[in-house]
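Here you go, one structure.
With one protein chain removed, the remaining protein chains of the complex are shown where they sit.
Letters A, B and C mark the chains in the order given here, with residues in each chain numbered from 1 onward.
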Amino acid sequence: MSNPLRAAIVGSTGYGGVELIRLLQHHPQVEITSVISSSSAGTPITEGFPHLHSIMTDNLDAVDIPLIQSKADVVFLATPSGVSVKLAPQFLDAGLKVIDLSGDYRLKSGEAYKTWYKHDPAEERYLQQAVYGLAEIYGTQVKGQPFISNPGCYPTATLLALWPAVERGWIDPASIIIDAKSGVSGAGRGQSLTVHYSEINENFRAYKVNKHQHIPEIEQVLSDAAGKPVNVTFTTHLVPMTRGIMTTIYGVQSEARTDQDWVRAYEEYYAGKKFVRIRPAGQWPATKEVTGSNYCDIGFAADARTGRITIISVIDNVVKGAAGQAIQNLNLMMGWDEALGLHMAPVYP
Amino acid sequence: MSNPLRAAIVGSTGYGGVELIRLLQHHPQVEITSVISSSSAGTPITEGFPHLHSIMTDNLDAVDIPLIQSKADVVFLATPSGVSVKLAPQFLDAGLKVIDLSGDYRLKSGEAYKTWYKHDPAEERYLQQAVYGLAEIYGTQVKGQPFISNPGCYPTATLLALWPAVERGWIDPASIIIDAKSGVSGAGRGQSLTVHYSEINENFRAYKVNKHQHIPEIEQVLSDAAGKPVNVTFTTHLVPMTRGIMTTIYGVQSEARTDQDWVRAYEEYYAGKKFVRIRPAGQWPATKEVTGSNYCDIGFAADARTGRITIISVIDNVVKGAAGQAIQNLNLMMGWDEALGLHMAPVYP
Amino acid sequence: MSNPLRAAIVGSTGYGGVELIRLLQHHPQVEITSVISSSSAGTPITEGFPHLHSIMTDNLDAVDIPLIQSKADVVFLATPSGVSVKLAPQFLDAGLKVIDLSGDYRLKSGEAYKTWYKHDPAEERYLQQAVYGLAEIYGTQVKGQPFISNPGCYPTATLLALWPAVERGWIDPASIIIDAKSGVSGAGRGQSLTVHYSEINENFRAYKVNKHQHIPEIEQVLSDAAGKPVNVTFTTHLVPMTRGIMTTIYGVQSEARTDQDWVRAYEEYYAGKKFVRIRPAGQWPATKEVTGSNYCDIGFAADARTGRITIISVIDNVVKGAAGQAIQNLNLMMGWDEALGLHMAPVYP
Partner (left out) sequence: MSNPLRAAIVGSTGYGGVELIRLLQHHPQVEITSVISSSSAGTPITEGFPHLHSIMTDNLDAVDIPLIQSKADVVFLATPSGVSVKLAPQFLDAGLKVIDLSGDYRLKSGEAYKTWYKHDPAEERYLQQAVYGLAEIYGTQVKGQPFISNPGCYPTATLLALWPAVERGWIDPASIIIDAKSGVSGAGRGQSLTVHYSEINENFRAYKVNKHQHIPEIEQVLSDAAGKPVNVTFTTHLVPMTRGIMTTIYGVQSEARTDQDWVRAYEEYYAGKKFVRIRPAGQWPATKEVTGSNYCDIGFAADARTGRITIISVIDNVVKGAAGQAIQNLNLMMGWDEALGLHMAPVYP
């Protein structure tokens, strides 16, 4: 490639960072010029990730703004909440494009951020500058922008499944219940009893019931779709698997519709959006059917007995829920085809 | 033990049957005198289940009524739906006590059975004779009865979680949504792509959405609790694990209550019921916390923002959802302590 | 039970300790009177182990010798290596019986201990007092003794599989290669990247090749069997499962023998030993066939082409490889039936 875009990845020792490395190997217009880790700077990235042997053998850089400024055009922040708050402004001020994968710039209300994240929010002007990159919904707003806030994994799966229904008024927003399930990689590479193999394997658990920090993010977008404030019930569960998110979403239909009605409406809504795949009536997607890929698959079950609609969506939380959507946002930002470098078929089985 | 009760197990080559064998090893008043399989009669049970080597080495008997009549006092039918329809009457007529683990005698309406199970229903008089053995709710009706219909796995987890709330009017029955998740053993030992390891592992899927045959069973009992017809939305998912069911249940509260209110009410309701364990406010049970045991654990999350209550219950589908509850029913039937032979602590981790 | 033996468990917040609690619930002669944890003293054990809700609700005691002396007759030390070195003598001096599940008293040579465990060894007199409780081999030496060193999980599976062959001279001790595989629970409940779910799931790895601290323990016992020093090649692997160990053992046969010869010889050797089950010729045990039980199952494959014998053994590492064998040793120590309280059938599936 001639004059590739130079990318730096902060948080390269986490799962989001290392997935960016995997995916950007396939990108025809991007070259990774710096992998960065505050905790392991100076050591080769293969020390923590031996699977990168012979693929990416660079030493990890420190979070050194001038250094990164000299090496990169765009920075991916695959850092935990509370870190991006501080880093993003520094990179922006240094003239770099920034795509932030954390939750720090997703909520437009700093107050809400403080309530749900228990950290001090980012500065207002950066908060307002950040474009929320839910690509299939707000993609047109991303183009040409220097600062993108990449959506959370649960919100991505939830919102792609709900947006058309709420926007068109096909369900009562007050009736929305989201029962979400995630693989363990969503919890990151940090160590805790919560991710201990013997505690997770052959086990299924709920966590943070009614308290997950993705709730206000979901509500912010659904309120935008509905044109009025929306509150949802949202439950998260941990599935004994590494990758994958499913959301099973319940709502009361505004009028009786068939599965086929739902399929058609969504196919129409997402026409031309390569990464949203609507399943035929009577079929629902399973998480493995998107593993390793940037797809979000959606299926429907309308129930004449209860008047409710059940919408099921799946994503790979590390791809469409993090690194993949971040690259999709980079593509949109740069005015490239949104699918550039993201044409991976799911890995099955 | 002097004069133990002699038990026969039909369907001993399935998971329900083999779990009855495991559990009855610990029962002080029961001796297994016949293990029965129509497909493998004449071969040692250890051929299909080598883990029973030195524990239960009998050859499998055929389904031979006079033979079983001569050897047993009680018969457990761990047979698929459509088989018990025919077998139960024969054993009853031969003077044996029968505990049926299939769905054939759970629905009081033969018509509903036909709709949901796609088989011809059992004869009306046997249908009416069968006592639905949801032990903690209908246990007093079981005593002295010769014919018990053992509840389904999903209904057991669902109904123990919902009964007090519905019966007391704490939730609006019309608002009930049950998002259920099960380990793969619930699908039995039969072979299909649905239980193929490479298809299930690292995968999470929904199935039979709005169509599961346990829906009418759940509605039948909830209607009893509510004193009026109740329809529910019920979704089933397959979790990549062998044992365990979780139900995450949503409903609109009749008035605002706290987690603590819910905990207290349920503790009160289930006082003296050894196998229902109510978790303290702020805690929710995980499936592994009941694995191998007969417990049903229940936790609560009341949400002031939405007015909804989320109830989470877990069981081991093979124990409390099948073989364990069947033995509990035997105990109740015989007038014994309901926990006899069922004092196993969960296997953790 | 009248006058039950009072047992204390040090290390009750680990997997070995909590399995002792599970198993001792079934023991007709033992009552747990103290569960002890240096790190969590004063809190209820259900805080870390909610599955014990309603079963064992005691607060954890501190490691307080006089207190434990007043409450217990026997102490199980389910503590890490380096801790039992100090604790065991204190309990012994206080007149308590001690069963140590750690590696601290297994090696008769303090020097070897230092080399392999990288800790200072125990005092010589306690080292010599400790009886190595490989129950089926050294069981007769256990009776009446106050201090038992419980074998390691890998050595138990390895040595029960190898002892008869080595003792009878059926294989060349110099040719022994042990390829061992373990579930993750063997690594304990401590947190590290090594037990992180996302790193273990859908992964298989070797570790500590030629360096595992169980090597000298295995060699010490095999040297005893052979009557001369034996060195072995021993490799350990981590299997993505929670419980279970398999050892696949290779050796050169002293003369050509058939599977049937091997089966007969082992059946003879282990006649009357309830927890060793020899599989018929042509069958090999799988780990799940002993899960939750105290069995060690062994199978054979003699190869006429190469002159080698392959011996395959399986145990549940937490039961026969730790807590179960510890109770078996207690039974032997007390002169009781070695199987008392250990009659659990494997949990299958």
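By definition in this document, a residue touches a chain if its C-beta (ideal position, glycine included) is under 8 Å from a C-beta of that chain, and two chains touch if they have at least 3 such contacts.
No experiment lies behind these values; they were computed from the predicted model shown.
**Student:** With touch as defined up top, name the shown chains that contact the chain not shown.
**Tutor:** A, B, C
**Student:** Any idea which of B:T33, B:T79, B:S102 or B:S185 touches the chain not displayed?
**Tutor:** With B:T33, B:T79, B:S102 or B:S185 as choices, the missing chain is touched by B:S185.
**Student:** For the chain left off this view, which of C:A225, C:M246, C:A322 or C:A345 is in contact with it?
**Tutor:** Considering all chains, including the one not shown, the answer is C:M246.
**Student:** For the chain not shown, which residue from A:D104, A:E136, A:D179 or A:E289 touches it across the whole complex?
**Tutor:** Within the whole complex, the residue contacting the unshown chain is A:E289.
**Student:** Of A:R6, A:K181, A:R279 or A:R308, which sits in contact with the chain we cannot see?
**Tutor:** Candidates A:R6, A:K181, A:R279 or A:R308; residue touching the omitted chain: A:R279.
**Student:** Which residue from C:Q69, C:Q191, C:T235 or C:S254 sits in contact with the chain not drawn here?
**Tutor:** Considering the complete complex, C:T235 is the one touching the chain left out.
**Student:** For subunit B, which residues touch the unseen chain?
**Tutor:** 15, 184-185, 189, 191-193, 195-202, 240-242
**Student:** For the chain that got dropped from the picture, name the residues of subunit A it touches.
**Tutor:** 15, 18, 21-22, 25-26, 49-56, 185, 201-202, 242-243, 274, 277, 279, 283, 285-286, 288-292, 297, 343-349
**Student:** List every residue of subunit C that touches the chain not included in the displayed model.
**Tutor:** On the side of subunit C, residues 177, 179, 181, 183, 198-199, 201-207, 209-210, 231-233, 235, 237, 239-244, 246, 248, 250, 284, 286-288, 291, 301, 303, 305-306, 308, 310, 312, 314, 349 touch the unshown chain.
Convention: only the chains that are shown with their structure count from here on.
**Student:** Quick one: do these chains touch in a line, a ring, a star, all-to-all (complete), or other?
**Tutor:** Here the contact pattern is complete, since every chain touches every other one.
**Student:** Quick one: which chain's Cα centre is the longest way from subunit B's?
**Tutor:** Of all the other chains, the one whose centre lies farthest from subunit B is A.
**Student:** Just the number, please: Cα centre separation of subunit A and subunit C in whole Å.
**Tutor:** Using C-alpha averages as centres, the distance is 45 Å.
**Student:** Any idea how many Å lie between the Cα centroids of subunit B and subunit C?
**Tutor:** Using C-alpha averages as centres, the distance is 36 Å.
**Student:** Which subunit B residues reach two or more other chains?
**Tutor:** Answer for subunit B, listing residues that touch two or more other chains: 201-202, 242-243, 286, 288, 291, 349.
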